[in-house]
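Scroll down for the structure; my scribbles are underneath it.
Of the protein chains in this complex, one is absent; all others appear in place.
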Amino acid sequence: MSNVAIADEILRVDNLHTTFTTSAGEVKAVEGVSFTVRRGEVLGIAGESGSGKSATMLSVMGLLGEAGLVSYDRLDFMGESLTPESVKALRGDKIAMVFQDPMTSLNPVLSVGYQLEEALRRHHWQGNIHERVAEMMTKVGIVPAEERMRQYPHEFSGGQRQRLMIAMSILCNPELLIADEPTTALDVTVQAQILGLLREIRESSGMSMILITHDLGVIAGEADRVIVMYGGRVMEEGTAREIFKSPAHPYTRGLLRSVPKADGSRERLIPIEGQPPDLLNPPEGCPFVKRCPEAMRICLRRKPEASCISDTHKFSCWKGAM
Amino acid sequence: MYDTEDFLPLTPEERESSEALRPSRTYWADAWSRLKDDRAAMFGLAVILAVIVLAVLGPVFSRYEYDGMDFNVSNDPPSLAHWFGCDMFGRDLFVRVMYGARISLAVGFIASFISLFIGVVYGGISGYVGGKLDDVMMRVVDVIYSVPAMIYVILLMVVVGPGLSSIFITLGISYWAPMARMVRAEVMRLKNEEFVTSARVAGASSARILFRHIIPNAMGAVIVTLTFSVPGAIFTEAFLSFVGLGVSAPMASWGVLSSDAVPAMAIYPWQLFFPAGAISITILAFNFLGDGLRDALDPKLRK
Partner (left out) sequence: MMLEVDGLTKYFDTPSGRVHSVDGVSFTVSKGETLGLVGESGCGKSTTARTIIRLYDPDGGRIIFGGHDITHATQRKLLPFRRRMQMIFQDPYASLNPRMTAGEIIREPMIIHSIPKDEHTDRVSHLLKLVGLNSEQAGRYPHEFSGGQRQRIGIARALAAEPEMLICDEPISALDVSIQAQIVNMLEDLQESLGLTYLFIAHDLSMVRHISTRVAVMYLGNIVELAGSDELYTRPLHPYTVSLLSSVPVPDPTAQRHIIPLKGEIPSAINPPSGCKFHTRCPKAKPECSQLRPELSDKGSGHFCSCPFV
């Protein structure tokens, strides 16, 4: 695991809001999300579908286009304020991204070598472009690189395509890698390979990573700090140990209770009752109120503020205000 | 700052009350609400409805007969008495355009429904049965596609002879190929859907699968194709009448009216302008509506 002690900030997001306008009404996908990523650390963002975890990162990266209305108090990358123009220049250079489905990020009619070289050219790489691509492909285990550079995306398996995307993302020595469900489409043995590869790269380059996934197991294995999102809001934030060993928010606790115990005991699972929030018709108060076993009257009407348990551990629940 | 009451646990009733259910809407109600937001499509729909109302009721309430001649007003320009002017026999052009709309719309709809029927049956069988039969049936469609439809239409019209009913039949049997292809593609897609597999596991017969599961889900695409094929048929009818293979005088379709107006086009331009304008506006309206329907009925856009 990476070293958390070096505490300089790579990314800072304060009070991010993202709203989508659909034919059926307004959807507040992200509401008041704040977080920081420090050098060399892995920030895990955990959440189910509709929690706003992907919308958060797409908003930060300016990838929502016309569809979403984004606002924030502060958005800094390495101490400098990000603008739509500067984030465009940083994308694929100092900030790299890896998505769930690598096929959509690769052009099927161009050779992979060409596409990787093109990515370097776009960022005005100083040095031998061809050698750099070969080096990175070798690094992610696509060998022999010279030969495979001439191949097309369909000639690679799912796991290899994800390796290619990782090669492409680290071409320019990024400071931050945003990985959005990077292993969700892969089998567990391949998932283990890809996560291992990402770990190696982080250890050798000191790059930071934001890992977005619904898989609590993956988060527990990789993340230094964790944000748990639900209904567009941050429910709980803490170190991996705090989140998994002493979860404070009823949602986090419920989530951890609903998966089978690692020791294989056949105890009955304890599910979170109810259905995921209706984003078009969110409750006035806490988004989790309808499913929360500990809900109180105030939870229906007012959104809770974050309460601190320790320097690193915060949760948003009226239980914390009591 | 807070009441202690605020921190009482929620009672089951309070929990229930926070459960706001959205009203139930069928697929069609949902599609309609999306179509309503589409201005171009609603404009198209309004034009089509207006044309239909005028075609059905206009000639009934008009002072003039579509074949009533009055040589005192031969070739009169548009006026308060004759809104669209008169033709060389002094027949009121407004009533003739409205009457022509009957013929043109009837041709558009009936020919489209005939091609719909043939296309749905042909494409449905081809797509559902698949395999060798599908290969053969689709090669037939390819052959039909490879010869321009206008050639059959003209040949058939020459063989069957001009007249309204022969136009219906000719257009219907010439324009089913695109419908058949579309229906086949839809059926092929739908028969691999998991809900069809679920019906097979439940033991449903082929007929049940086709009529309860596949066809209801293909209706959206069929309606869109139909909306686009109506203007095609109207246009073809206009063309046939224009070249003299369509309905004959004193009946008037928009094509006939345009055709009649051509010789004197330079002197009495309104005689061409109004029927040609009716054709253009109607075809445009159908295309607007078709585009809107495609968006409104597209299952991929449904969330």
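Annotations for the structure displayed:
A and B are the chain letters, set down in written order, and residue numbers restart from 1 in every chain.
Everything that follows uses one rule, which is that a contact is a pair of C-beta atoms (placed from the backbone, for glycine too) under 8 Å apart; a residue touches a chain by one contact, two chains touch by 3 or more.
Please read all numbers here as calculations on a predicted model, not as lab measurements.
In the whole complex the chain that is left out makes contact with A, B. Of the candidate positions A:T104, A:Q126 or A:Q275, contact with the hidden chain is made by A:Q275. In the complete assembly, the contact with the undisplayed chain comes from B:S198, out of B:T11, B:S33, B:S79 or B:S198. When the omitted chain is restored, the residue from A:S34, A:Q151 or A:Q193 that touches it is A:Q193. Mapped onto subunit B, the footprint of the missing chain covers residues 22, 24-27, 30, 193-195, 197-205, 208, 212-213, 216-217, 299, 302.
Residue positions on subunit A in contact with the hidden chain: 48-49, 157-160, 187-193, 195-196, 214-221, 223, 240-241, 244-245, 254-256, 258-260, 262, 264, 266, 268-273, 275-276, 291, in rising order.
Basically, only the chains that are shown with their structure count from here on.
Separating the CA-averaged centres of subunit A and subunit B is a span of 48 Å. The touching residues of subunit B, counted against subunit A in their complex, run 2, 5-10, 14-15, 18-20, 22, 34, 37, 303.
Listing the residues of subunit A that touch subunit B in their complex gives 22-24, 278, 280-281, 283, 289-290, 294-300, 318, 321-322.
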